[in-house]
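What follows is a short report on a single structure.
Every protein chain but one is kept in place in this view of the complex.
The chains carry the letters A and B, assigned in the order they are written, with residues numbered from 1 in each.
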Amino acid sequence: MILLETIAEPVAATGMFTWAWTMIAVPAVVAGLLLVAGKLSDAWGHLLATAAVFWSFAIAVCLFAEQLLAPATERAVSANLYTWFTVGQWDFQVGLLVDQLSILFAMLITGVGGLIHVYSIGYMSHDPRRRRFFAYLNLFIAAMLLLVLADNYLVLFVGWEGVGLASYLLISFWQHRPAAAAAGTKAFVMNRVGDLGMLMAISTMLAMFGSSKFTEVNAGAAGTEPMWATLIGLFLLLGACGKSAQVPLQAWLLDAMEGPTPVSALIHAATMVTAGVYLVVRSHALFEAAPIAQLAVVIVATVTLLAGAWIGTSQDDIKKVLAGSTMSQIGYMMLAAGIGPAGYAFAIFHLITHGFFKANMFLGAGSVMHGMNDDVNMRHYGGLSKAMKVTFLTFAMGYLAIIGFPFFSGYFSKDHIIEAAFADNTFIGICALIGAGITAFYMTRLMLMTFFGEERWLPGVHPHESPKVMTIPLIVLAVFSVGIGAVMNFWIQTWLEPALGIHAHELSLVPTPVGWMTMAVVALGVVAAWLVFGRSSIPVVAPATNNPVTLAGRNVLFGDQVNDFLFVTPAVALASAVDTTDAKGIDTAVDGLGRAFLGLSTQLRRLQTGYARSYALTMVVGVLLVGAVLILNLVG
Amino acid sequence: MNTLLLPLVTGAEVTFWVVAPLTILGALGLVLSKRAVYAALSVAVTMVGLAALYASLDAPFLAMVQIIVYTGAVLMMFLFVLMMVGIITPDSTVESLKGQRVMAILGGIGILAFLFFAIGGSLYNEPATVTAANEQFGGNVEGLANLMFGRYVFVFELSAALLIVAAVGAMLLAHNERVRERKGQPELAADRMYAYKTKGEHPGSLPNSGVYAGSNAIGVGALLPDGTVSEKSISQTLALRGATIDPAPLTQVTGSTFAAIEAVRDEDED
Partner (left out) sequence: MMNPENYLILAAILFVIGALGVMLRRNALIAFLCVELMLNACNLAFVAGSHITGTLDGQTTAFFVMVVAAAEVVVGLAIIVSIYKTRRSTSVDDANLLKL
């Protein structure tokens, strides 16, 4: 199938590539500066932060251009920065790897991140802590860039943790809201579960390969025992599940909507949740060597894909519908990544197109909320297409892209994944196909409830279009949502081939039978949604229902309840049992020991009469005993 | 043996059999006598006896030191302390600790048996006697001096230091710091008046002993008008010692005189 040896060794950094580290350093330094400078930087902090991200974007584009010009075998560049630390036989270097995969990520992160920065200038303009917000955003960007540009797993882990920290800070940015504070904590805790997997994976790698460098791990992976490869693969999958909100660590994602909308866009489109996909694709050699781990990835991805779509169908909160959709789309990417060489390129392809159209839709949702006094309930929307034309049109582009309308970006990327899934396993393919239908259903529902139908606005709400600083990023993202798929369709496989060792599919613009089927299913979903939500008026209050499917969807598939039942309740019970054991068992034993000795010594104390004469007698007895021993020795 | 050298001793064996019982008697006197003074005196007998034994063992220097240090210095010091501490009531013979006496005697017997056992098996040869060693430097004192200022000079110096430290320590222990200003006569008078005011104590001097025509000896108590003895007039030490003189015969003379006067007065009135 694939020949791992064909993956070219990265060449040393020269020229422009020696500037690669500034991509990470500039946002990180700016983040620190804004936090340290405090109120002094209130006036210009947001501008500096935005400029920092665009600096990184400019560097990324320059590097990309240099790579395009270079021959295919010399595109991967590694830049060793400095020695982190040396422990025994292990020598940890901080180095960057700018190859075909990471440069795409870097451009996506900085490009979409930059647009989100611009958008945030308008969105957060009334927030007194805007400067702090931008500092956190820059920290997020810096951490994510460190994650994708690292040339070994340990440095990647630093970025990984940085992303976790930044997401915590941003999700709970409005910390005065208990829900936001709880959501931040929840995201942090669930991410820690995943981080455990990452740590175990890195430790196992160090034990197996003696290094955590991608090149050395990949080189060693083929010769590893399947058992160890599977173990590392499963640990990595756990880590990926935490960051990418895959089942069973998905529960934090919907709560994370408590953060400001640009944060949701950043987390969902460009940065955090894609880290899991990046990790699986980056560790392709390990997963090649571990079919069981690959199968686990596919299963997790398929379950998440359907679960996310399911949640999306019955939520009324516009951001939570989009969050469910993110889960589902990340599920597609993981599915592609789990399928193997046939899917890596499509996973990245879908990741990039999704990055654009999901950022577009999140920012659009933010724009809608902006006009609706921060109301997120879609049942209070309706008929907004006339009130917010730009938002509507850009959102519609994103909508068409995500459902896979022909020749929009999602059409290319998602159909490839479904085809690859069918090629791998018919059942998985059918699941992916159903997922596409449900996606069409819930996205159509969202569109109908938000932009069409009668106006169900709450009294006092006067929807208005957002300022230009918000709409211009929307327009840019909408353009990419439409066009990026077609542009990258034929190019992405050959571009990534040297980095990932994929084997390219023959692609054509004429739909395959699976493609036709997908289109039919998508159309079915759209029509079904129109039949349910488009024809009749939508009640302002969600109707009571006994339909278990709807109930499960509204309650996010009872993820919290499951977690409570499986982990929280037993943990609390265990803690109280330990507490009881400590208070009743250990304390009693310790105190009892003390009391026993107290009683014993009270008895023993009577031996101490305090009379010197008694002590003299005791000495005489002692001398006699010693003498007796001596005599017995002599005699014996 | 060395009778020629030391005319004090006529013969070691004789000396031993005469002196040994005396030392044991002295020791027993120490343990058994009820009064501390008798105990101190009987231990003096033992010490002198031991000095005689040292002399019979060709150790004239030690014999002298024994007499000077023990009977001369140590025992005198004991007697001084006895004097300071005061003549107190003799020790009660009732043992206050339960089982102490029986156990002590059993323990003593045990130790004795143990020592006898140890001594019994140890000697097989004739004693070497220190005659030769004494002759080596021209005498016992010279021999000892050679050792003390030779091999044991460091120990000797240490013992000197010990003596100094002991003397200073004893001074520190026995000396007590004056805590408040010394009281003069005005202060003492004020104290007495204060005691009279608060506790009703008699401010004047105590009654003298022996306000009798017959005797004013220190052991004779003063008589109160009703004929009883005032306890305040007799030293407490004398009372404890039981050295007071019974006042009954002494009061007899006064009583009869008094009765005669009464009788005459009655007649006059009649």
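Here, a contact is a pair of C-beta atoms (placed from the backbone, for glycine too) under 8 Å apart; a residue touches a chain by one contact, two chains touch by 3 or more.
Since the structure is predicted, the reported quantities are computational estimates derived from the model, not experimental observations.
**Student:** For the chain that's not shown, point to the residue among B:V155, B:A190, B:A239 or B:A260 touching it.
**Tutor:** Only one of B:V155, B:A190, B:A239 or B:A260 touches the chain omitted from view, namely B:V155.
**Student:** If you put the missing chain back, which residues of subunit A would it touch?
**Tutor:** Output for subunit A: 605, 608-613, 615-617, 620.
**Student:** What subunit B residues would touch the chain not displayed?
**Tutor:** 1, 12-13, 16, 20, 23-24, 27-28, 30-31, 36, 39-40, 43, 46-47, 50, 53-54, 57-59, 61-62, 65-66, 69-70, 73-74, 77-78, 81-82, 84-85, 88, 91-92, 95-97, 100-101, 104-105, 107-109, 111-112, 115-116, 119-120, 123, 126-130, 132-134, 140, 143-144, 147-148, 152, 155-156, 159, 162-163, 165-167, 169-171, 173-174, 176
What we mean here is this: only the chains that are shown with their structure count from here on.
**Student:** With touch defined as at the start, can you tell me which subunit B residues reach subunit A in the complex?
**Tutor:** 97, 100, 103-104, 107-108, 110-111, 114, 117-118
**Student:** Report the residues of subunit A in contact with subunit B in the complex, numbered from low to high.
**Tutor:** Contact set of subunit A toward subunit B: 609, 611, 613-614, 617, 620-621, 623-624, 627-628, 631.
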